[in-house]
Each structure stands twice: as C-alpha cells, then as structure tokens.
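All protein chains but one are shown in place.
As written, the chains take the letters A, B and C, and residue 1 is the first residue of each chain.
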Amino acid sequence: MRYHTPSSFEDATAIAARATGTTRYLAGGTDVLVQLRSDVVTPDDLIDVKHIPGVKDITQTDDGGWRIGVAVAGAEMTEHGGLGRDWPGIVEGMDLIGSTQVQGRATLTGNLCNGSPAADGVPALIAANATVTVTGPDGARDVAVEAIPAGPGKTTLAQGEMVTAVNIPARGKNGGDAYLRFIPRTEMDIAVVGCAVNLTVEGEKITGARVVLGAVAPTIRAVEDAARAIIGTTLDDAALNALDAAAQAACAPIDDKRGTIEFRTEVAGVLAKRAAKIAYARARGEAK
Amino acid sequence: MVAVNLWSGLRALADGQEVVEVEGETVGQLLDALVAAYPGLAPAMERGVSISVDGQIIPKNRGAKVNTDSEVFILQRLYAG
Amino acid sequence: MSKIHVTTTVNGDEVEYLCDPRETLLDCLRDRVGLTGAKEGCGTGDCGACSVTLDGRLVCSCLVLGAEAEGKEVTTIEGMATGDTLHPLQRKFIEHAALQCGICTPGILIAAKALLEKNPDPTETEMRYWLAGNLCRCTGYDKIIRAVMDAAQEMREAS
Partner (left out) sequence: MALDSDTQKFKYIGTRPDRPDGLDKVTGRARFGADFSMPGMLHGAILRSPHAHAKILKIDATKALALRGVKAVVTRADFPTGLTGEDWNIQENVMAGEKALYDGHAVAAVAATSQLIARDALKLIEVEYEVLRHVTDVDKAMADDAPVIREGAADYSVPEGMHPNIVRYMESGRGDLEAGFAAADLVLEQSYKTEAAHQGYIEPHACVGQLGADGKGELWCCTQGHWFVRQMCTAVLGLEATQLRVTPSEIGGGFGGKTTVFIDPVALALSRKANRPVKIVMSRSEVLRASGPTSSASMDIKMGMTRDGKITAASGTFRMQGGAFPGAPVDVTTMLAFANYDIADVHHIGFDVMTNRPKQAAYRAPGAPMGAFAVESMLDELCRQLGLDPIDTRLKNAVKEGTRATFGPKFPPVGLIETLEAAKAHPQYNTPLGPNQGRGVASGYWMNWGGETSASVAIGEDGTVQVSIGTPDIGGSRASMALMAAEAFGVPYDNVRVNIADTGTLGINEPTHGSRATFASGLATVEAAKEAIGKLCKRAADKWGIDAEAVTWEDGFAKPSGPNAGEFPPLSIAEIAAEMGSTGGPISGHFESSPDGFGGSFGTHIVDLEVDPETGRSTILRYLVVQDAGKAIHPAYVEGQFQGGAVQGIGWALNEEYIYGADGRLQNPIFLDYRVPVASDLPMIDTIIVEVPNPGHPYGVRGVGETGITPPLPAVANAVRDAIGVRMTQLPLTPPRVLAAIKGRG
C-alpha cells in the first residue's frame, strides 16, 4: 500500500486517476482503517486528504449556507455553534456515528462516500437538499447528495473523482430539521432504521417538507409521499398517521442480523412521526 | 456398608436400583466397590463423576472420608467455570 | 517494503519511528515506541481500549495510521501521571475499585480525562454517553462512573 499526502485536490485526483489498483481516500479513516485491519479492502493507493488547505474548515457562505470541509470531524461539527443552530438534524445525525473517539475522526464526506444505506450522517443532508462539490480530471461540479450513493458500498463517483466539499443551503426562516435512528443499544450501533425530516412552516401550517429514510432500502431515499402527507397540515394526528403509512409504504428493507423487514418497516413509520414532531417544534421555534 | 444414591440415568447400569449398598471408608473405595459390584457402571465411572457426602460436594477427592451413616449421592462430573 | 519515517511527539517527548503504511498508530505506539499502555481490544473502534489523544482530540489509536501522527502530539496513559503524582482520576479509580481486570482502564482514564477537560461538571448521563465507546466487561460501569464523578468533584474543588 502506498500512502500519499497531496496538498491540493488536483494532486489528489491526479493520483487517483493514475492509479491502477484499489484507491481509497483517507479523511477520518473510521471506515477505511476498519476495512484495512480486517483485510476486507487493502488499498494499493491510500490518499490522505488532510494536508489539503481548507479541508478542516466549516464556513458560512455569502447566501447564509454552509460549506463543510471533507476532513471536518463529527466532534468539530457538534462543537460549532452556528451550524447546529441552523441545521440541528444534520449535526445530530453526524453525532450519532460511533463513539466519542470515532467522533474525533469520522467525517460527513466519509460517511457519504462509504456508501452505506445505514449512514447516519446522510439522511439529514438529503432532507436539507445539500449538495457536494465533486472534483475530477474535468474540473469541479456540484451534485445533489442524494445522487452519490449507488447501493451498499458503492457511489456514483468515477475513478479520479472525489468529493471536495459538502454544501448545505441557507436555513432560511421558519425551518427545522431532525434526525432519529433506531439502534438496539443506546450507542455504538449501526442504524437499523434512520429518518430525517426537514420542514418549513408558516404559522402552524407546514409549507414544505422532505422526509428521508435510511437503512430501509439499498440506498438512502427521500420519500415524496411522506412529505406530501404533512405538507399543508399542522402535523395533527391524521397527518402523522398518513406520514407513518407513507413512510412504511416506501420501505423495501431486508432481513438481516440487525432487524427484520417487518420491524424496519414499522419503526420507519414510528421514527418518521417522531422526527417530524421534533422538526416541527424546531421550525416553530419551540425547541432547539 | 454405605448407601449410595445413583442418579436415574445410572440406575439402568446397576440393575435398576436407586440406592446400592457397598463397602468403603473413602470416596475412592466406594467408587471402586460400585464398579466391582456393577461392572456396567465402569464407563460412567471412567468418564468421571462427582460425589456428595453429607451435603458437601466432592468433585474428585478419592480420599475423602465416608461413614456408614453418611448420605452419599453420585452426581454428574462437575467442573468449574 | 518501503517504510515511512515519522517524527511525532508522544507524552511530550519527540519520538521517531519507521512504519509500514498499513500500521496503525496503536501498532506503532506498542511495537515501535514501546508504549504498551494502549490496548487492542477490537481493532475496529468499537471498544476504546486503545484510546489516546491526538493533538488534544480523543481518538481510537487503532483507527489512526502510524503515518498520520507525523508532526502531531500524542498523549497516552503513560503520560497521564505527573512524575509520581497520579492524576486524580487514576487515584479515584484505585480508591473506588473501578477496575477489575484492568485491560480497559487505560482507555477509560484517557477518555474520562478528555471529558473533564471539556466539561468539568458532567452529569451522570453525559458521562455514560461520553464513555459509551469504552467497553468494560468486568464492572458493569457502576464503580467507573462513581470514580469519574468523584474525581470531577475533587478537581472542581481544587481549581
């Protein structure tokens, strides 16, 4: 294995583009090193991106949005006051990954590019309509976060391409988001089901919403029917029940060691309702 | 003679008796006498058994003393964990 | 096989080692630097026995490459006491019988110290969640949490 420490994204992508074997980018390393240690993936070229200027920065853009560097660790997002005030759901999703120790290393970009349908950091990004900047041999482009995962362990990134920043839109007024996941313990597990809800309100009425489910299909998915179930409502019981049903209907999970099809489906509905309530309260300024 | 209680799985190997009387002043002597009287018990004894004398479990001490009025039970071979 | 030359600071001392790019910081601390206080319990970041701080940040040293330590500051359990004066957490762990076998103890002490540096007055719940990545199989955590709470109180009173 060759270990590279490029000092620019151009150099990093050039190394990747030239590579003939298995290539991995190293940011937090909390997936890459696990795969390495267990002989699942031993890259021929490992490209450590942490020497590239700006990768550890969280910056607010001119339009009020946020740009998160690819090597920003979860703990740095949690400790950042402004980001969490705007997008608590995104921050809490990231914060749920692993232990305090893992939080010291794990990154949002890594969580996305690992391609897991159970990634806790991703649903709230999709719910927020976040994009990533993808840099490759042909330059940079912005891509919806939703378009990156391509199934368990896979992404739509081409060889030589890499994510070089996460872009989160401006929160705007009267909006709130939330992310909840289900695990058997209180910590340290992979999500059996995850659900992010992002919504805006006018008064008591929900004017816009995104509902995103994780771990219930090969890729994390935004569920438009679930969003429609609550848009235009005050999140009353009927709306919540419709949300529950729409979330469950969108599930196409598998039976595995972490949960059954029935369980995942039912709990997806439960989490959708609970996350919607939190997001709603946040949008109405009734909760942090 | 000492009365020795057998667990029910052993009884078939000792002519169906639940309690057999054998001579012996120690656990070892009792076990040997049992096999002499009921050769069918030999494989069970070879595999190993534990014994209780007056309520005390004796995992393998063949030298432990037994009185004629002692209450003796043969138990499955026990081990620690 | 080409090795990487790394210069780093461990417990305040400058340290150099040569490592294979695949070796973790934990491997390097244990096998190259000779500090065996950090333990490998899982190798997957799930047990916390290898906890160290890297530039002040609590991490699992099994999830950091040895090569990544270049130019950084690493603190391990061996750097926790000052001379022969134990850190209050170390003292309280002994006093409260907060260890049985002791294999998780170095990692838990490092993690607890990082917590108290960030939050000198954590609630029991905050403590339990902060330490959720440090598995202990012997104690059921009760005496560990009591020891950390007691140490935190002593440190607050002393400051």
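For this structure, a couple of remarks:
Heads up, the rule we're going with is that contacts are C-beta pairs under 8 Å (C-beta built on N, C-alpha and C of every residue); 3 or more make two chains touch, one makes a residue touch a chain.
Predicted, not measured: the structure shown is a model, and the values here were computed from it.
Of A:Y25, A:W87 or A:F182, it is A:F182 that touches the chain left out of the display. Residue C:I77 is the one among C:I77, C:A114 or C:M155 that touches the chain missing from this view. On the side of chain A, touch with the chain left out of the figure occurs at residues 37-39, 182, 184-190, 192, 256-260, 262-263, 266-267, 270. Contacts to the hidden chain, counted on chain C, fall at residues 20, 22-23, 27, 30-31, 35-44, 46-47, 49, 76-78, 80-81, 86, 90-91, 93-97, 99-106, 109, 125, 127-129, 131-146. Think of the hidden chain as still there; on chain B it touches residues 5, 7-9, 18, 43-44, 47, 52, 54-61, 64, 71, 73, 75-81.
Keep in mind that, in the parts below, only the chains that are shown with their structure count from here on.
Relative to chain C, the chain whose mean Cα position lies farthest away is B. For the pair chain A and chain B, the distance between C-alpha centroids works out to 67 Å. Between the CA-based centres of chain B and chain C the separation comes to 55 Å, rounded to the whole angstrom. Each chain gets one centre point, the mean of its Cα atoms, and the points for chain A and chain C are 29 Å apart. Contacts with at least two other chains are made by no residue of chain A. Among the residues of chain B, none is found touching two or more other chains. Those residues of chain A lying in contact with chain C across their complex are 1-3, 26, 28-30, 33-34, 36-38, 42, 46, 48, 50, 73, 75, 98-102, 104-105, 186-188. Of all the residues in chain C, the ones that touch chain A in their complex are 4, 21-22, 24, 43-46, 48, 51, 54, 57-60, 62-65, 67-68, 111, 114-115, 129-134.
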